[in-house]
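A single protein chain has been removed from this complex, and every other one stays in its place.
After this line comes chain A, so read on.
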Amino acid sequence: MLFFSFFKTLTNQTVTIELKNDIRIRGTLKSVDQYLNIKLDDVDVLDLDKYPHLSSVKNMFIRGSVVRYVMLPRSEVDIGLLEDATRREAANQAGKAR
């Protein structure tokens, strides 16, 4: 659940999502769920000419399974904290496995 929590801290930030079919979408992260499905507001599709079906879309729900990358604003990510949280999560997992 670490990345679920992480993405929750990024709500209302502008992110760019690249899908597995190469579409790149920039928008405001409105919500995320446990499958990392993502809701974006005020979307802006890069290279819109290639994807005319998205020209009149204002907000969208993206299924987590088709996301390749989420590009985040660097200033909003506390790398040190994320590293700590990752180690803590790993330690928890190791504790559970034993």
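What we mean here is this: a contact is a pair of C-beta atoms (placed from the backbone, for glycine too) under 8 Å apart; a residue touches a chain by one contact, two chains touch by 3 or more; residues count from 1.
Definition applied: contacts and distances are computed from a predicted model.
Enquirer: Which protein name, taken from UniProt, belongs to the chain you can't see among "Piso0_001301 protein", "Small G protein signaling modulator 1", "U6 snRNA-associated Sm-like protein LSm1" or "GPI transamidase subunit PIG-U"?
Expert: "U6 snRNA-associated Sm-like protein LSm1"
Enquirer: Using the document's contact rule, name the residues of chain A that touch the chain not shown here.
Expert: 1-2, 4-6, 8-9, 11-12, 19-21, 30-35, 37, 39, 41, 43, 48-49, 52-63, 65-66, 78, 81-82, 84-85, 88-89
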